[in-house]
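Worksheet for the structure shown next.
One chain of protein is taken out of this complex; the other chains stay put.
Just so it is clear, A, B and C label the chains in written order, and each chain counts residues from 1 on its own.
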Amino acid sequence: FGGKKLKGILERLNAGEVVVGDGGYVLQLERRGYVKAGHWTPEAAVEHPEAVRQLHREFLRAGANVLQTFTFYCSEDKLEISGNVTNITGAQINEAACDLAREVANEGDGLVAGGVSQTPCYLNSQNETEVKAIFKKQMDDFLKKDIDFFMAEFFSYVEEAVWAVEVLKTSGKPVGATLCISPEGDMSGVPPGECAVRLVKAGADIVGVNCHLDPLTCIRTVKLMKEGLEKAGLKAHLMIQPLGFHTPECNHSGYLSLPEFPFALEARAMTRWDVHKYAREAYNAGIRYIGGCCGFETYHIRAISEELAAERGFLPPASEKHGLWGAGLQMHTKPWVRARARREYWENLLPASGRPTCPSMAKPDDE
Amino acid sequence: FGGKKLKGILERLNAGEVVVGDGGYVLQLERRGYVKAGHWTPEAAVEHPEAVRQLHREFLRAGANVLQTFTFYCSEDKLEISGNVTNITGAQINEAACDLAREVANEGDGLVAGGVSQTPCYLNSQNETEVKAIFKKQMDDFLKKDIDFFMAEFFSYVEEAVWAVEVLKTSGKPVGATLCISPEGDMSGVPPGECAVRLVKAGADIVGVNCHLDPLTCIRTVKLMKEGLEKAGLKAHLMIQPLGFHTPECNHSGYLSLPEFPFALEARAMTRWDVHKYAREAYNAGIRYIGGCCGFETYHIRAISEELAAERGFLPPASEKHGLWGAGLQMHTKPWVRARARREYWENLLPASGRPTCPSMAKPDDE
Amino acid sequence: FGGKKLKGILERLNAGEVVVGDGGYVLQLERRGYVKAGHWTPEAAVEHPEAVRQLHREFLRAGANVLQTFTFYCSEDKLEISGNVTNITGAQINEAACDLAREVANEGDGLVAGGVSQTPCYLNSQNETEVKAIFKKQMDDFLKKDIDFFMAEFFSYVEEAVWAVEVLKTSGKPVGATLCISPEGDMSGVPPGECAVRLVKAGADIVGVNCHLDPLTCIRTVKLMKEGLEKAGLKAHLMIQPLGFHTPECNHSGYLSLPEFPFALEARAMTRWDVHKYAREAYNAGIRYIGGCCGFETYHIRAISEELAAERGFLPPASEKHGLWGAGLQMHTKPWVRARARREYWENLLPASGRPTCPSMAKPDDE
Partner (left out) sequence: FGGKKLKGILERLNAGEVVVGDGGYVLQLERRGYVKAGHWTPEAAVEHPEAVRQLHREFLRAGANVLQTFTFYCSEDKLEISGNVTNITGAQINEAACDLAREVANEGDGLVAGGVSQTPCYLNSQNETEVKAIFKKQMDDFLKKDIDFFMAEFFSYVEEAVWAVEVLKTSGKPVGATLCISPEGDMSGVPPGECAVRLVKAGADIVGVNCHLDPLTCIRTVKLMKEGLEKAGLKAHLMIQPLGFHTPECNHSGYLSLPEFPFALEARAMTRWDVHKYAREAYNAGIRYIGGCCGFETYHIRAISEELAAERGFLPPASEKHGLWGAGLQMHTKPWVRARARREYWENLLPASGRPTCPSMAKPDDE
């Protein structure tokens, strides 16, 4: 893979390639027993590296071009507040996480993105110096290790994201930035178009959204970002890493306001076929860095890779264990299951929930 | 753990202990990219041992007392028919799977169960000699390795299960046997009570059901088995490993007949709170070997362990990363999410599917 | 119509004719403002004869062969308890109701059935003499007027229904008897088959079920009645007047136990197409007296008449204002509505509730 590795994230995007992102680590590792819900901190990178390594490896096999370091909420202030991690420092986690991502990325054609996310400090103080110092510290941890670019993600306020970008740009590495916002804009009401403009002006090479809302809503938000950039005469690559859940009734604050968050989201989970539609629509919207966030499991990432196989020119390793559009079912013992081995069947299926006493839509808590 | 390991499966059950089983390997490894749907064969034990090892480890951490070898459908006749595995023998898979289960079981208080399942040979020929030869061959693979007991599972016909038990009993090890049947009985119409009697008479130490139907339906079936045994004056331990999906509309042939099988079952997935109810009801029904089959993920097994923590006297390792009944949410940033950190909230929630254009019940294909 | 009127109810049924019954008066007149829910008494026959006359007339136009007198719960003991009627006697209501039914029946080919229903007296005393005296009094009211036959309906206990039949048979007129029971039997656990046998032995010429459960469930109950009669070597005509609501989750005590009863049943209402299926299945089950109870509106009765038009040899007057299977939509202004003017469209439609925050099934209060 050595030759390919020469191609960095911007080379790929500049060349018009589709970059498949990875999926959601935090929720998936919660379900696997390694992350504590409510705290959501990434100490597993130190405590249970084999679990993190395995999930990285799954995403890589599923076709991801980028592995994000498992460093969500890994700023010192967040770790301290959460109280979940007492005997490990943020630096230890950050460094271990970089090593894990690098190790697995090198098993294939993978890039490593050092991930930085919103801080409690910003919410409490809005003090630019303090917040930037936190990002600087985390960046320095990453720079001790071999990462390819930075990703500032999960920001509710564009202002904090701009500060993150400004710090990360000092590294000389490419910087991506995604906000967890709705089409209405960030939490102070800055519309997506203006958010994108501010991020690009701050130095972001790639902008987009992640988390909080379902794929089609996130695509709408990224489209608004694109329009904003075009109006401002700016250029940047677009990326998207939405939820793997159906959230049609969500408002501005996203799925946190759903009564089902975070322990009863199962019925909202997307099928692989939902992901096919999402990947196609994201591609059609001009987005070229396409991944997932919370709720995106390995097979969802594979579905992105399979939907865009023609555009990318190849299928991922994990497709060896997956007949396209259900083709593997031709081997099933029951005739009626064999009859499902075709694209039209799965594209048109309206899956039942098996829960007749439950509603199909909830009332968000922020209404 | 050495001292504890002296206690075998029957010692534990005879002592009245709750034995927590593991979850479903095949569907989960399909989603992780290592098993091919339609074929459902376990070549990953040889091809990707790290992936199988990791899932074993998760189940162990979640409180499972037993790890089943990842040998589903691993009879030579099935492997040949499926055509998915050409360069690996069944013996290789069986032996590798035993080693993996043993390795991880030894990391904790785990027993290893060698798993044997229904064969195409039975469906085609119903020839006792041929079918028994297949079971004998697989048993011999296992006996080269260090397993604690045998588990004959996923049998639609009690006759075939009886043959499996008869073969496995020759090993001198304890034998469990579970059928994938409904309360109406096996596929030839033998009622659950009589199925249980036949299995116990054939030598099974543990009997019950697995797969095909949701937890509450499976409990009903095991209750019928229990009644049958009591009427016949027989004794055996009871076990259950149901689906992790809601299947209220299923008939005799179970979830294979649902239009959503196997690629759109997401909306039917049980929450951890559904599992709490299941574990309690199974316990109340007198079942002491309680696990899961397809759809049971790591956190579902942890939920069994947490519901029955008082009865077992301990919480599993993975509960370090899980506040009971949502307690971890007390740390959440949003006040309305913190308000969900209580048992009553999650016990009474009726989760929405986020899919208003989908029905809540399907029409099974076998109607 | 004079010539046709010579044919009484038994002549018609003996000749193999389909007899279309009328629909539900009480719920419909509640919605029109003339019956008080909770009391459910028929004083409107005296207070607002024009409203009762109009509903009779609609059912007749919709193809009903029988008009039941609007005398539900019109025994003196019930009227007294309900406290809703203070200045009118039961006799006055009964007589006014007979006149109204007769007047409208004479506008077409209609028979008048004098209706008698369960009494509070039975529930309180189970005293045969007292209960029979009440039926006798009501019967005498009817016999002052020109009615064609008697209908004992809405009995939860077959014992009380038998007493009613025994009294009504003394009139010399034909007697029908319907129970509001489930396939499990009456409220004392007498199975439907035995209920039917007892009623026929008491003298009922027509037996069946009415109210409390949806059409397909009621058909199952009538089938059990039929089997019971056949086993006993008895013969009787079968009739059915089910709810016009979907009640899939109901138990023994029927729709009274649904949380939606009686003021939020709208979403459960059957479409005319549901009625087509019902009418066909009832006919196929050998039932020849086919009508409806609570929830059956005028257009539902017309749907019975239209489904069985070939068997009866004619369409009812109200079909002048109804294109069969939506044919009238060929005139609609929107092209997509015109595209619905065909049978296949309406037969296969799965109608949405427009209520995404509501469940599709409730938990009955008698569980």
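Rule of thumb we're sticking to: contacts are C-beta pairs under 8 Å (C-beta built on N, C-alpha and C of every residue); 3 or more make two chains touch, one makes a residue touch a chain.
Not measured: the values here are computed from a predicted model.
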Of the residues listed, C:A133, C:L256, C:A285 or C:A309, which one is in contact with the missing chain?
C:L256
Among C:S171, C:N251 or C:T271, choose the residue that contacts the chain missing from this document, as touch is defined above.
C:T271
Taking the entire complex into account, which one of C:R57, C:R198 or C:H237 touches the absent chain?
C:R57
Option touching the unshown chain, where C:R31, C:K144, C:K201 or C:K231 are the choices
C:R31
What is the set of subunit B residues that contact the non-displayed chain in the whole complex?
249, 356-363
Even though one chain is hidden, which residues of subunit A still touch it in the full complex?
350, 352, 356-357, 359-361
Over the whole complex, note the residues of subunit C touching the chain we left out.
30-39, 50-51, 54, 57-58, 61-62, 81-84, 120, 123, 214, 245-249, 253, 256-273, 297-299, 302, 317-318, 320-323, 326-334, 336-337, 340-341, 346, 349-362, 365-366
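Everything that follows uses one rule, which is that only the chains that are shown with their structure count from here on.
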With centres defined as the mean of C-alpha atoms, identify the chain lying farthest from subunit B.
C
Can you give the whole-Å distance between the Cα centres of subunit A and subunit B?
32
Mind checking the centre-to-centre distance between subunit A and subunit C? Centres are C-alpha means, answer in whole Å.
60
For subunit B, write out the residues touching at least two other chains, lowest number first.
350, 352, 356-357, 359-361
